[in-house]
Each structure stands twice: as structure tokens, then as C-alpha cells.
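Every protein chain but one is kept in place in this view of the complex.
Here is chain A:
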Amino acid sequence: MKAAVVVFPGSNCDRDLAVAFEQAGCEVSMVWHKDSALPEGVDIVGVPGGFSYGDYLRCGAIAAQSPICKAVVEHTNRGGYAIGVCNGFQILTETGVLPGALLRNAGLKYICRTVDLQVATSNSVFTEGYKAGDVIGVPIAHHDGNYFADAETVAMLEDQDRVAFRYVDNPNGSIADIAGILSENRRVLGMMPHPERAADEGHGGTDGAAVFRALAGLVTAA
């Protein structure tokens, strides 16, 4: 399994994400935002957390227009796997790869703590290591993590079983307690919490490791 992690100016979870991929058995390369192509044979792209381009205009808006993001969108259009965490989730919504948008937290404060998430579906490569209903502890660290989509889109996500994770105690006002969602083909996951920060004993918890664990078994380059 070959993974590529995109690095934007302002990314700060890129190396954590790379380590999580490595620990899951992936061969990882880092890709700079000005690159216009992904390395040959990449199976999964990681879009990391951070503050790409200083969050100017809107979180993820400028990153979504970068050369590498065009390649990432093409990769997902071909059926390639991708995971966007935190700012990466914001970027994937800005590119239109995932529906909805992330608004300012309802309480207006930046929140940095471990929260309980309920696994909403085990039907994806990212969540098959859990059982639906499992509660896991995963850190959040965001100011704009309030997931919003119109009622029709939320109903579609629910009908298609595309909500991956929900907050047990909603910290940021996200509609329907949504913490992470899947693409229609279930190969792209976007989530605000950071599973790569709960993937090693040294992190104080390994509840997020299973998000990456199944990836090593995949061999379907897009």
C-alpha cells in the first residue's frame, strides 16, 4: 500500500499522519502543495490537519485551489482512497470531494481535548476495525469544526450510511453530531477529530489506530 501525505504551507499534522500510515504498514511519501501530480502508484492520499495558507479567506479554501489538490481530486474521481483530517476535512469539502462545510464552532472557542466518538458505521476500510456503536476517545483541535450541510444532504448521508463518526457529546454544534463522513463510494473519509494522534501508546491512547490498520491490506492503486 502506497500512501502520499500532502504538505501545505501551514500543515502541522503531516508527519503525524505519515507515521500513522507507516505504522499501518504503508510506504509513505510526502507531496508538496506545488507539485501537480501524485507519485506513481499511490493508493491513498492523506490530507493533514493544520492551518493551510493561514486559513486565509476560509479554512481550506486556498489549499483547495492548489496544484496538488487538482491531482487529489482526480485521484478520488478515479476511485482512489483518501483521508482528510481536520484541516484536511475542510479542504476536501472545499474541493467538493465531500459534501457540506465546516463552520466556526458554535461556542466560538478553539477546542483542544480528547472527545468520545461513536462509530456510526463499520462499512468502510477506515471503520471496519470497529463495530458500529463502539465509543472511542480521539483528540480534537479545531476552531472551525462545526459541520453543516442542508437538510437534504444530511438525509442523504444518513440514508446512504455515510456518517462515519458522531460526537457523543457534541462539542462544536455540528449538525446531527457529525464528526466524520464518507464519500459515496466509501473510499474517502473526512473527519475533524485526529485519529493519527491516538495511534500509538505514546499518545496516551490507541483508539484511532484502527482507522489506518486495514489500509495495508489494500492493493488497488487508482
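The working rule: contacts are C-beta pairs under 8 Å (C-beta built on N, C-alpha and C of every residue); 3 or more make two chains touch, one makes a residue touch a chain; residues count from 1.
Going forward, contacts and distances are computed from a predicted model.
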Practice problem: One chain of this complex is missing from the view, so tell me which of "Phosphoribosylformylglycinamidine synthase subunit PurS", "DNA phosphorothioation-dependent restriction protein DptG", "Glycosyltransferase family 2 protein" or "Spermidine/putrescine transport system permease protein PotB" is its UniProt name. | Solution: "Phosphoribosylformylglycinamidine synthase subunit PurS"
Quiz item: Which listed residue, A:S52, A:T76, A:T93 or A:S183, touches the chain dropped from view?
Solution: A:T93
Self-check item: Given A:P9, A:G137 or A:G173, the one touching the chain that is not displayed
Solution: A:G173
Practice problem: May I ask you to list the residues on chain A that touch the chain which is not drawn? | Solution: 57-58, 61, 65, 93-94, 99-101, 103-108, 146, 148-150, 173
